[in-house]
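First comes the structure, then the notes that go with it.
The complex appears here minus one protein chain, its other protein chains still in place.
So that you can tell them apart, the chains are marked A, B and C in the order they are listed, and the count of residues begins at 1 in each.
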């Protein structure tokens, strides 16, 4: 059995911190990194990518709506063409940070309301999936099962990795899961090797 | 004779506009595109890149300090490692926008105070130049002649294109120069073909 | 006949400009000044208030949603308690700028989507009107006729001034109206004197 232990990371901003990334990074096999719109900034992204590379943790873009105050959780009405550009910008920014650090972005995981918008609307889901495919056909899209995001990714020729929902107490939970998986002979495997 | 006619572009934000990009894009051979920190946003970047591609205009990243209110012209004291991350983030973001549009970022031109900081400090100039080289060794750095930016770019193994200063009345000036160049048998050549 | 010629003003940001405030300020009798959320910043507010005071033009707060990129025109879902705090903050900020300039804020005019939210929802309209009344009972609320904003203002004990819609070509239109009013023996009167 192979399992990808995944967590959102780098969701601070400037002096603000969210979560215990230093502890989480030692447990997970892949990290969804905030890209500066709902959270995160250049410096935090650089630090998180560096930690991930040192521990062979896969990284993915975790793009959100441009809404730091609302942490990307609020509905902001915008046309889908604008949404698509915000998605592309953020993936590119993380790819740049990764390239400069000798790492590589291997997946995309929509954050909060951006994800809700894609899940709720086939046209939006398709628009975003095709944009991802134009940036890099090898990108894996993280998706809840049986959603428009999953189906759109497949229509765009992208691979998907199906995820199960997160909860509070992330560090302890991840440690427990890792322990259980490994004691059962399973291997916690970075997303980038998962579908290779 | 070959000459690259170059201009800053995409320096609006949201509903705000600066300059007449629609007119300029027909005259220049390369555009420095603001990347969202001192000006520009995802939508404006997308629109500018699309116009450039349709007219075979080369595009470059025009990264600035994170200071929309001050248009990247104000000194903001920050350590050079932070500066480097802001540079990388912005180049990556434009690369993403370009990739999704089927275009390619072929140069980098520092904006305002970010450029001043590099010109004034060899260590900063080297740090930034090496970061650019790690992102893409083929990127051309636009530089004023005989500056730390030029020398750092060469030390980092990057090619440079030496630029001459801009002035108000950009559209008319560019038209005049283009006319003079072409009447003399010269060719206005995109930066991307210039050093190939 | 007395008429209040009113216009939105100070809707630039940093280096960006919108409209010709220097021309408008000579024609209008009251100005709705953007307060830094959808547009405007401390410096622009200071400049606009100073111009208004020098010409005996009444000033009002023109608060909007916290959305510079969308110019306050986009729906942003937030609870009404948050909306109320954003309104209060912006009115206070302009009052501070006015106090320091020896001027006085005498009205409030909701901008774009903030106004739409109040017009569409009696509870929101009441919450905002009561907040305005707590800040200053003398504040006049500008309102389209026969809307929740008008009724809520009256319920909160505030006076209202009914407005008619704006159009492009503001400077010329305002000049024409002023000319017609004055040639007919009417007086263009600052809002602050209108209901005194």
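We take it that a residue touches a chain if its C-beta (ideal position, glycine included) is under 8 Å from a C-beta of that chain, and two chains touch if they have at least 3 such contacts.
What you see is a predicted model, and the numbers here were worked out from it, not measured in a lab.
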item: Among C:23, C:99 or C:162, residue touching the chain not depicted; value: C:99
item: Where the unshown chain meets subunit C, residue by residue; value: 36, 42-43, 45-46, 66, 81-82, 85-86, 88-97, 99-100, 102, 131, 134-136
item: Touch list for subunit A against the chain that is not drawn; value: 12-16, 18, 41, 68-71
item: Residues of subunit B in contact with the chain not shown; value: 66-67, 69-70, 74-78
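Here, only the chains that are shown with their structure count from here on.
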item: Centre-to-centre distance between subunit C and subunit A (centres being mean Cα positions), rounded to whole Å; value: 42
item: Distance between chain centroids, defined by C-alpha means - subunit A, subunit B (Å); value: 30
item: Centre distance in Å when subunit B and subunit C are each reduced to the mean of their C-alpha atoms; value: 40
item: Of all residues in subunit A, the ones touching two or more other chains; value: 66
